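One structure is given here, and the rest of the page talks about it.
Removed: one protein chain of the complex. Kept in place: all other protein chains.
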């Protein structure tokens, strides 16, 4: 059931978000890819997936945050200048908008820049400010139910949405998944990114190439539950 | 009958897609060409053929995928920076849109970048994510019937469209053509591209110049059916 | 109550503004971030937060002012050319417009360029001309009441709005907060920016990285009230 | 009568097309000019003549084809990078659109790039794909009648429009002019361009300067009919 | 009363214009600022103040005039290439349009480029052509009355508006202010700019920094009336 959710985040640069739709909540994948620039020119940001202007601004803010905090995240200082960045949110024909994918975009880009994959079966929602504060969003109930349907085990929510979880969802739901309430991007990055790998000269090549691993060598991804921060 | 479908993919950079139209399914050709850049400037992507915004985004995502996986595909690392890329989908006056040409665009670009032609009489449909996952699309019945009318022998479909083939098409159709169900771009590239040729200094020149072969030397294209993956 | 207003301006580049909305006044945060450019290309200004054209022009004018007065502000002369600048005004989905955030944007950028944080619990409003004159704005009554609700202690208002404070607000309000009336940007910068720190080679790095301070070393921010300029 | 049609194509870079209008068919001239770039910057393509988006895309595709086949055409490899290209279709105030000028644009650009003028009193119509295939177009009857009125002696038509000539035009018309049916751009270039001249260092200068010939030295243009390919 | 009109033009780059509004005439300030470019890139022109397309074209024409006449004006030859130019017309939220601020913009830019401030209490109106001719404009009566209300002492009008002054305004108004009728930009620059200061290496720095003068050293601005050109 949650096979797809695990497979999609296998490579660095992908994070799992939560979407509200008129038909209920769902998960979505934010895919970020870096294409090496081999000449001397400005890098570009491409955002695709029929993304509206508010969400496009979220992508810009996420990129600016990650660029400004490259060192903390463990990214090479010139990663941005040496790559074109492409953010895509499938499905490509469904219009999407709103600020609540901000945290997912930021995590996806931090994952891409650092080469650290995101933890599988973890989904998140929240608006992000340029300073890294996480602001509350709507649709918490539907999003959490959608995450459960998709087999998600851990959910990151804005601290200021904590009350919505208690008001709007039954206690048993809250016991089935782990919930973390976050105030700033740093907390989300600590929870969502796997430990940093040592930087080597091949960083750029490896960022997009985890899939090269031979099937027999497939890295075991221990989906060990992160210590729950919420007594529930 | 299938003469045109064979001729059109003779040179690297062209792949055969499947289109749904109000008048039924049809094949379409995605043509990709690389124009050498002889000065020091950023390369550009041109997309023509009255292409709508969703399909244009598919082209961007296809290019990003191929750039990020240049080494695996067998493309020179600086192929992108040294060429302007033009993707054209005839007929030029008919508006086209939607995400389902994503796999065809990706194959056409991989063919162009690698210099490996696509196999003739093979057509494909499927949305592609930036990470290379193949997502299901609509109109399978009409597209398969259109492919048959055009003389296509092999069809690549998204794995998640497998059920549509069984539900919506008669068994005899399924016996007339080979069907492959694909989950990611790699499978499609393995099926659709002819074996890599050794790279030489002339790679760029030869990429667009297969047609230079004298008539008498015309390369025999063995349209050997790929081992069918579907028992039918 | 005023915890958020204090936290948000902890790093250089953030200033607190006053907004008029149909539901009454409120504070808003102008966040400015600088992303280092590691290659040789023009810097760019990004403005996000669903900002209308008048407010976008205010951002441009604020940037031009700060660039033209870089030396006075204590900014490195090439700070602009070496950074992309991003101004974001949360919340990202709420449309905003008008010229009255001009002074807040100018202070935020001056803070970013100089590395001097803005004083906490101080909010401001006013249109700014390119020459640095501060012009009067509307909604003074609602803005001041909104600042009080948010726990703001000091308010900067255009000199030509002085009469509105006396006409439209009760005396006890005027006693609860400190008010400064300003004619030009210089006065605002003197009031709003903390003292300059010595410039060092690491200026750029530190501009966005105050948050790196270990919790135990947290800088005490003395919110000492600035000598009130208004007898009230 | 056909004096204008001869004069207009005297210099390399001009080709004669066929247009369908509500008032009947007519000829049109595609004029291409190259302006030398004396500094180091990307070249640009300018298209004027109130040209619609489909026709504009035809111009882009024509340029991409000619760039990708520069060597075959006999153009210097850096011709594109060293010139801005301007395509103009008079009359400048009449809106024009559609894909059927594709072959005329391709011939005009190939003429410009190679310095080989186009044969006089020869007109053409046909959509062109990026791979150089010639696709059928509409309005054959009106276009052929318009060509006759303008004094045209030779007409190039898409192979797949051959049947329209027989169905829609009287035999005597087919005897008055020579008709060629073409499947790809190469055939059109062989028919439409005069023999290549040797390349010299002055190639660029001479490309636009045939008109410099003193009147007394006016080159005799032998409008020798090309061997008719159609028995009629 | 005229204190603001004097203060606003204290630094080079500001000129006082005349505006017609449905509520009568008024003065407006054209503010021009130059921001040094410390890297190697094209300079940009920014125009803000909710400026319509006709007025925006006036700004472009004013800049072209000043660039083409840099030597006559006493500007360093590379002033343009070494600065971004920003023209702002407060108030920033009021839409403005029309060609009649052309002369004011030209004077403001000439003031900025040359480092010569404009004479205080002098206002002007007139369309300017690219060759520097001054064309007549509308609303002379309202503009002159608005200038008087703002404390303006000298007014520059297009020569071809001379008759409007006599027809539409009472003689006593014409005696209260000095009027100059101008045919070309040169006359306006001679009247409006203070004498050139010697150019020094610091020209750029001083252009925007007259305000640095300590209060006690404030330059006395002798508002000596220019010899009136009109007997009145």
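A, B, C, D and E are the chain letters, set down in written order, and residue numbers restart from 1 in every chain.
In this text, contacts are C-beta pairs under 8 Å (C-beta built on N, C-alpha and C of every residue); 3 or more make two chains touch, one makes a residue touch a chain.
All values reported here derive from a predicted model rather than from experimental measurement.
A.B. asks: Considering the full assembly, with which of the depicted chains is the omitted chain in contact?
C.D. replies: Looking at the entire complex, the absent chain's contacts are D, E.
A.B. asks: Which residue, E:22, E:42 or E:195, contacts the hidden chain when the whole complex is considered?
C.D. replies: For the chain that is not drawn, the touching residue is E:42.
A.B. asks: On chain E, what residues meet the omitted chain?
C.D. replies: Residue positions of chain E that touch the missing chain: 40-42, 53-54, 57-58, 60-61, 64-65, 67-69, 71-72, 77-78, 80-81, 98-99, 102, 127, 129-133, 135, 186.
A.B. asks: Across the whole complex, list the residues on chain D that are touched by the chain not included here.
C.D. replies: 7-8, 11, 13-14, 29, 31-42, 46, 48-50, 84, 86-88, 90-93, 205, 208-209, 211-212
To be clear about the criterion, only the chains that are shown with their structure count from here on.
A.B. asks: Could you leave chain A out and let me know how the rest splits into touching groups, if at all?
C.D. replies: B, D | C, E
A.B. asks: What's the overlap between the neighbours of chain B and those of chain E?
C.D. replies: Joint contacts: the list comes back empty.
A.B. asks: What is the shortest path, in steps, from chain A to chain D when you may only step between chains that touch?
C.D. replies: So the least number of steps between the two chains is 2.
A.B. asks: Using the average of all C-alpha atoms in each chain as its centre, how far is it in Å between chain C and chain D?
C.D. replies: One centre to the other, that is 62 Å.
A.B. asks: Counting only Cα atoms for the centres, state how far chain A is from chain E in Å.
C.D. replies: 53
A.B. asks: So what's the Cα centroid distance for chain A and chain C, whole Å?
C.D. replies: Each chain reduced to its C-alpha mean, chain A and chain C end up 31 Å apart.
A.B. asks: By the touch rule stated above, which residues of chain B touch at least two different other chains?
C.D. replies: Correct list: 40-42.
A.B. asks: Treating touching as the only link between chains, describe the layout with one word: line, ring, star, complete or other.
C.D. replies: Shape of the chain contacts: a line, open at both ends.
A.B. asks: Which chains are in touch, pair by pair?
C.D. replies: Touching chain pairs, listed by label, come out as A-B, A-C, B-D, C-E.
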